[in-house]
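Heads up, one of the protein chains got dropped from this complex, but the rest are sitting where they should.
Per-chain residue numbering starts at 1, and chain names A and B are given in the order in which the chains are listed.
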Amino acid sequence: MDPVTFLIQSLNGLQYGLLLFLVASGLTLVFGIMGVVNLAHGSFYMIGAYLAFSLSALTGSFFGAVALGIVLSVVFGLLLEWALFSRLYHRDHLDQVLLTYGLILIFEELRSLAVGDDVHSVAMPDFLSASIPLTDTLSYPVYRLFMSGICIVLAMSMYVVIQRTRLGMRIRAGTSNREMAQGLGIDIRLLFRFVFAFGVALAALGGMLAAPVSSVFPGMGSQVLILCFVVVVIGGIGSVWGALLAALLIGFTDTFGKVLFPDYAGLSVYVLMAAILLWRPAGLFGRA
Amino acid sequence: MRDSQATVRTLLTRAAAATLLALAAIPGAHAQQPKLKVGLMLPATGTFATVGTAISNGFRLAVAEQGGKFAGREIEFFTVDDESDPAKAPENANKLVKRDQVDVLVGTVHSGVAMGMAKVARDNNTLLIIPNAGADEITGPLCAPNIFRTSFTNWQPGYATGKMVAERKHRTVVTLAWKYAAGEQSVAGFKEAFEAGGGKVIKELTLPFPNVEFQPFLTEIAALKPDAVYVFFSGGGAVKFVKDYAAAGLKASIPLYAAGFLTDGTLEAQGDAAQGIMTVLHYADALDNPRNRTFRAAYNKAYKMDPDVFAVQGYDAAQLLDAGVTAVRGDMSRRADLVKAMETARIDSPRGPFVLSKAHNPVQDMYVRRVEGTDNKVIGIAIKGLADPARGCRL
Partner (left out) sequence: MKHSPPWLLLGLAALALAAFPLLGQAFYVELLAKVMIFAIFAMSLQLLAGVAGLVSLGHAAWFGIAAYTLVLMAPKYHPANLWITLPAAVLAAAAAAFVVGLLVLRTRGIYFIMVTLAFAQMFYFVFHDTGLGGGSDGVYLNFKPEARIAGHLLFDLGNSTHFFYVSLGAMAAVFLLLAAIRRSPFGHALDGMRANEQRMRALGFPVMRYQLAAFTLAGGLAGLAGYLAACQFGFVNPELLAWHESGNVLLMVILGGLGQLHGAILGAFAFALLQEGFASVTRHWQLPMGVVIVALVLFLPGGLASIAARLRRPRS
């Protein structure tokens, strides 16, 4: 592999990892803060992508669709937490697995009833549809760079919110010791409700941003879900930094795996996970 | 009272006609022939749901055009959703064969499921007509007197494209396909013809089905700089690949060729990115012959949408069955005569007339198509009357 190709492949890995981070960060927050296993997280990604498709047809603008989609998914998250997830906090993980598994089936079928099973593409905004020539044959789509930019901005703002604000302090308190935080007068129920809605919105945003490059198709949620799990396992539950590092590791492993040893590319990510588990059972940034 | 007279006359005519029909049916020893049970095993859910619907629509249109009857036997449909899940294929096929006791099994889209159906059909000696799945084996090593196909083998469009690409003086090609039977067989067909024509496949790239993250492969292709690229993708993967290929700037420098599924039923979603791509297939929506025009008009009238290649294959499956059933006058117990009639039938298809090979796969023209707007415009014929070599078939 010549150096130029190597650099471009690295860019591919970086870009893939950042998108994965965007989706997985919501999952790790919900895990870490609320202690709830949420198998339906992939469905939120799928719902986001389909929202981008339906809403951009409705509003005629991709960014209009994204803005509206974020609002809708926050509301959707609040409703879900209120109606279902709030009943799960004191149940064991088994009930959580089951209920969210049921939700996946429901969401997939509702999607099928509402939009059908066709594959759709979502038009990207005109000013982002260009490509930047990198070599004499290869150009890099501007939209992919834009997507990575958004992911970086979001990662940085999450860092600021969690480390530097009162809200972030409460979230950190809730993650490390729920009862104590409650004792200190933090309204845990409200905090949970918004954290959950935020997690839904992050996954949905991931789906919306990915829609123009990945197109929208049935089953797109479950592919992402498992990778998100791996991200959370490698990074450590509740750790946003862990999720970022893990997502980037997976992005690079997968990208180079595909080119260097295609037969084992699907496997490589899981081998990486097994190795890290052997070394640190609670993940890179997790507390045992 | 001319009107009522007319009515009476019509009534009388109808009664006479009905009597005649009833008499005609007597040789079967029954005054009323039992219904002909057709088991449609197609995907109603999942990725291939729309393909399943198109096939079912096509089949039912052909039946409706015959007044709902083949050789006087009314057609009764039994349906099962195969979910495109090969693991459930034997069970689903058995539902139709053993529970519903259908006379003929029709299906399906997914090759793995079709292989399972072929197995059940062989075990129970049930008549099977495959309206899509292109697995080479079904009309190769697994061929059987009771198994027919009205679509294609994966090899056929691949081989025809290989010949066309070699004739266009491209010397080196990189191939990219999903790593599953359809992709591998299509690439094998392409390579066979392309290298026989003097070209060289310098690298065969694959990615697991149904993966759609193409970016690393596009980077690889750009580094290899071949004269042309051959791919096998369909449905959602096809939409994404064509857009990514254009977005990576490769479309301008390295021409893209493919089996026709890359641009069939996907053009609206692919938009500008697909313009000018040349593919090869046994059908094109814009195919200009009277048979196709009447078929498209009838389909559009019946279902308020345009048919595609899959609808044609379903339509032809019914035509093939009709040819057999009519030849034995509805007596399905005359299996040998039925099979003989189907083997020798000349199907008047919207894709142009075709006959079946010894292995029961269509011998058909492979059209070269170029994407213009939202149409695959036919610009020529890559190979006339191409038959699959049916390697391993002992029929």
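Just so we're on the same page, contacts are C-beta pairs under 8 Å (C-beta built on N, C-alpha and C of every residue); 3 or more make two chains touch, one makes a residue touch a chain.
Small disclaimer: the values here were computed from a predicted structure and weren't measured.
Note on the undisplayed chain: of the listed residues B:Glu65, B:Asp81, B:Glu192 or B:Asp227, the one touching it is B:Asp81. Among B:Pro208, B:Gly276, B:Pro353 or B:Gly373, only B:Pro208 touches the chain left out of the display.
Summary of contacts with the chain left out: across A:His93, A:Arg164 or A:Arg189, the touching residue is A:His93. When the whole complex is considered, the residue among B:Gly116, B:Pro157, B:Gly237 or B:Gly265 that touches the unshown chain is B:Gly116. Of the candidate positions A:Leu11, A:Val232 or A:Ala247, contact with the hidden chain is made by A:Val232. Only one of A:Ser112, A:Thr135 or A:Gln182 touches the absent chain when the whole complex is considered: A:Ser112. Remark: the residues of subunit B touching the chain excluded from display are 44-45, 81, 85-87, 89-91, 94-95, 98-99, 111-112, 115-116, 119, 179-181, 208-209.
Subunit A meets the missing chain through residues 31, 35, 37, 39, 84, 87, 91-95, 97-99, 101-106, 108-110, 112-113, 222, 226, 229-230, 232-233, 237, 262-267, 270-271, 273-274, 277-278, 281-282.
Simple rule for what comes next: only the chains that are shown with their structure count from here on.
Chain centres here are Cα means. That of subunit A falls 39 Å from that of subunit B. Residues of subunit B that touch subunit A in their complex: 45-47, 49-50, 179, 205-208, 212-213, 215-220, 222-223, 225, 235-236, 239-240, 243-244, 247-250, 253-254, 266, 269-271.
Every residue of subunit A that touches subunit B in the complex is listed here, in rising order: 1-2, 4-5, 8-9, 12, 15-16, 112, 116-121, 123, 129, 131, 133, 135-141, 143-144, 213-215, 217-219, 254-256, 258-259, 262, 265-266.
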